[in-house]
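To start, the structure under review is shown below, and the notes come after it.
Certain chains of the assembly are absent from this excerpt, and the rest are unmoved.
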């Protein structure tokens, strides 16, 4: 019996199908015990999971930000962190959710006890990865330091879950982490966005959701830069007032022209290009702010003098902090924009490797590839 | 064997002496099992505990802010929340502290999972009091919703503990919650205190520590108002640049005179007097800020028009949030002021009722009464 609605019971099997990581690039479908939710935890039947760029990095390089000495969970580890599903079992002390609720998950459940968590910065938890054996300090990051959602079931800390409204599809609900990351980027730059000019550089999933979030919050103009017109067109549909193809125009010159020489108030950098930070600093005005939501893998030359002389602040962001996913969900629920535009492909559970391949190689201009499990 | 130093073992008995609350005003010395620290918890041998005004309220009226339907823990409950001691046992996953460490405890360990805790406001935890049975959501408030420190041992969540420097006495270390509460009051009003003028109204323990905190942070002038010259003199020793005996002078007039008509930037209200908020609003300037760290028990007439017309912000504060105790401890450790001035009396463990009586009736002008246990 798989269907069910609020407060109905679900038959939970003892084992489940799950994809697990062996050596780099090696994903294998196997059978695992269905995990048991502990205090403050919930067992979710996974209904859909989207592929994130970080999944691809994990597949190749292992887990990010893991403590030295190697990670004890790479073998037999199940990735997947942009997912939604149905609540099927509650751990002790959980009454915020009910059996049958549809939920989507943000990634980070900080330990709740370190200095960073105590100041609300739980994605920067000092005890990141400390959730096993003697070092168990209660930290969890769904699909990063704990088993994720390329599986039939997943356990989550109650503080990572968000209710999904009835009228929202499973596929759309998987996009809330992406939208929340973009929202967090806007938050850290200051929060008062209405009427401010914003450039979003790089029309990947976070960049496109950044356009949607900025427009929802009232930014104007919202300017998107990128290399492919198909992506830029999506940006227009999501709220971009202007788009710039950087292969055709110099984005700094164009943005200065569009803003009558003033530059924009904020830049949300989502391209990871080598010169992106320097260009961002040239696009913004004195006292402007830049959020780095992407990065080049190697050190790149940066003109720090420009940052200092112009009182520019640069915010590196890790994940989707400050409950930004909840704010993103509010806009999605209120249908301020159509997030499903960035969902391009769907595969069944048994085709996870194909889904990953589509995402990695951008086959058929794939943006968000979703695996539908139930 | 009671002594011990870092990493030495302590013999922990199975039972301990503890004062417990029966009916209102009825405190009884009894024998209880020594509690066992769970994950993220630490067992502390209580060395000293100070009496707080809230202890006296609990004794008379029961626990504050408890969920409706009454509290299940009043019977056999042990109060006491301003305490310090020695770490004698570590729960699972604890390596932030070692056996033998001297520690002092702040009150609030939020649940770490509710919306408020997730934004860093753990003293306003939405799950306050939810730490028992089916409703156990991991919240703890030492000496409020869990057993406190009028006992030989107490269990604490690791996030409530603060290291005590070697050269600080047990008695002084119990004062950090009081100092932290005053610090939190200054924080919420804005944080940038140096060079700003501050009035502290009411020279009780929090008010006096408020003077010390404000001066440590560089406020000038720090003006203390009160009714008793002995208390005002203590204020001077703790950093007050000016004191006003409100029985001799009108504090509003005097403060306007001292500030050349401008009024002060901040008022830390610690008196709970009926007209205190109105006077505070008259003492401060347009755009000024007031923190309420005390309150009258009945509704009082307030001139709201003045607050609106002058863009005045009023901050009610609950406890010692934002890790303010840690910041207060930094100043105490750096000996910026002599906190021990407000410690006036010491009693042994068997005299807890006398200690409470001294604090309540202010016998011999008692301010902070400390019970020394070991």
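All chains are identified by letter, namely A and B, in their written order; residue positions are counted from 1 within each chain.
Criterion: a residue touches a chain if its C-beta (ideal position, glycine included) is under 8 Å from a C-beta of that chain, and two chains touch if they have at least 3 such contacts.
Keep in mind that what you see is a predicted model, and the values were worked out from it rather than measured.
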Margin query: Beyond the 2 chains sitting in the coordinates, how many copies does the whole assembly comprise in total?
Written below: 4
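Throughout what follows, only the chains that are shown with their structure count from here on.
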Margin query: Quick check for you: after a Cα superposition of chain A on chain B, what is the rotation angle, between 0 and 180°, in steps of 5?
Written below: 180
Item checked: Centre distance in Å when chain A and chain B are each reduced to the mean of their C-alpha atoms -> 40
Checklist line | Complex contacts: residues of chain B adjacent to chain A | finding: 39-40, 92-93, 95, 109-115, 117-122, 130, 134-138, 157-159, 322-323
